[in-house]
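To keep things clear, I will list the structure first and then write my remarks on it.
Every protein chain but one is kept in place in this view of the complex.
This part shows chain A:
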Amino acid sequence: MLKKSNLILVTLGIALFAFVPNCKKGAATATLASDAASRVYVAPGEKDEVYAFLSGGFSGQMSVYGIPSARLFKIIPVFSVFPENGYGFDEETKDMLKTTHGYVPWDDSHHVEASMTDGKQDGRWMFLNANNTPRLARIDLKTFETKEILEIPNTAGNHASPFATENTEYLMAATRFSVPVPQASVAIDSFSKGGFKGTVTMVKVDKNTGRLSIELQVLVPGFDYDLSHCGKKKSHDWCFFSSYNSEQAHKMLEVGASKKDKDFILAFNWVRAKECKDQGKAYNFGGEYVNNFHDENKPAVSTKLSGVKMLNPKDCPGMMYYMPTPKSPHGTDVDSTGEYIVGGGKLASVIPVHSFSKMMEVKDKKEHHSTEIEGIPVLKYESTLAGEVQKPCLGPLHTEFDGQGYAYTSCFVSSEVVKWKLGTWEVVQHLPAYYSVGHLSIVGGSSTEPYGKYLIAMNKITKDRYLPVGMELPQSAQLYDISSGKAELLSDFPTVGEPHYSQMIPAKLIMDKTAKLFPLEENKHPYATKNENDAKIVRLGSTIHIYMTAIRSHFKPDIIEARTGETLYFHVTNLEQDYDIPHGFAIGGAPNMTNLLIMPGETRTFKWVAPKPGVYPFYCTDFCSALHQEMQQYIRVNP
């Protein structure tokens, strides 16, 4: 009885609170929140509407969330080792992290790009950049696994990467840190004297296999190239790169690189670049790099490559133009029609929008050029300008489009998302973002056909949104519904690493295509054991190969003997052909290997050097059945 009356009181309280006229922001948020809960609620057994792929920032990984529930589904290891499944440790995947600098088991991953066909997301691959040790990865959306990593030579800080052309013909990768190209020990103050350079790299994507290769590099002035986006439809041939530090300052960049009123967006005609290459205008240039490819059920193959084709802008007229853009632009984003190129000047007080048609009209008319930098004409600001969004916010960064004629721009300094109208350039809504928003993402928002509906804003600093968990607070993103005239905040959710950037894709494009298992009969691993009767131990001198099978709920062979110092390779094949039945494999005290998670029908290899004499248990780490706990055996190590 008491309970019931309490309930009535509470209900009354909420009702009162809700009906307080809009005098306080808090009241509005409260009514919104109760409604929002039902809009992000995905009942048990129901599926989310959208996949969100978030980069992991300094975790070097990619994470997969369901939207609108914001539930974390998976962390896909890409540039950093992953003890949970042995990525980067086991014999199959350790070569994925090889570079010309050796084995680099960490990186800083900023930008996720989705593969596209005709400018529309096609759900085949995701691409991710590694900023620190310049690399680019392809993640297969059939298996949600990293299939390929390509190192980018002659660059430092692979930040403006990997941005795809309309049909994923190429991925663009440009220098964030200009450096001596080729690398050499030069005086740092020669930066401003042209001693430092940047490169723009065109990475070719094979349209059937997805395999990556370097087509061409273009040597560009030593600015910091920050972000990119490629054109669509009429601007199909072009990609746009924002740049900062056109001052070429080399100390105290905070001041030195913020002097000029305008930096540049570099317009790059990649079709023209390819044409110049084919005409022999590019020259052979050095640069060592590595390509790592992990074929299904085979050990990754790491190939060392050297040399690229390099092109100087002055040798290829019509390929590149600089469009002045205020001030230290971060985002350069092309709207769904391919006409507008929106700059996001971190320090700018306007959002400048360039018109592609205007650019095409004036680009080769001398009277619209203000100067030329190392063979690249600089167009006049007003000549390409379509309009400016006046006083939108502080620190506009990144813009995406809803396909309904509206653009959404994240603003770091004033911590908000502004919605504005393309063409009239007027701000129609300010959406507060709780603490320092970085990038934002709309479902399909960078494609020619945005699915709209949801927007997430990725926060850089969280402060008091969640229960405190020590000094490093949860990283966070915020979800908004943008399907109706007024965008609304739906929820906050904590994320893995720094959620730097994201691509969101309607679930229906991917969910029915994901692989459920590796068919055993197609397993081409050189050490596969496809039948329990073939399980065996093969000694080759002091190396022992154990052809091992795992099935609910045992390993075979189960008792293994070795002598101290011998090297054992456990080639474990998971014989299951059932969805969601991986087996794990771990050995007590193994110092250099973590765990293996072996998918149904897959073979993976655990390398172990027999330590001092004793008996060492090994066991299945992934709860696989009622007798999972019995899935354990021993290795005896003799003196």
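Points worth noting:
Basically, a residue touches a chain if its C-beta (ideal position, glycine included) is under 8 Å from a C-beta of that chain, and two chains touch if they have at least 3 such contacts; residues count from 1.
Criterion: contacts and distances are computed from a predicted model.
The UniProt record for the undisplayed chain lists the protein name "Cytochrome C", from the options "Cytochrome C", "Branched-chain amino acid ABC transporter permease", "Aspartyl/glutamyl-tRNA(Asn/Gln) amidotransferase subunit C" or "Aminomethyltransferase". Across A:206, A:261, A:382 or A:578, the residue that sits in touch with the chain not pictured is A:578.
Which of A:552, A:607 or A:636 touches the hidden chain is settled by the complete complex: it is A:552.
Residue positions on chain A in contact with the hidden chain: 517, 519, 551-552, 576-579, 625-627, 630, in rising order.
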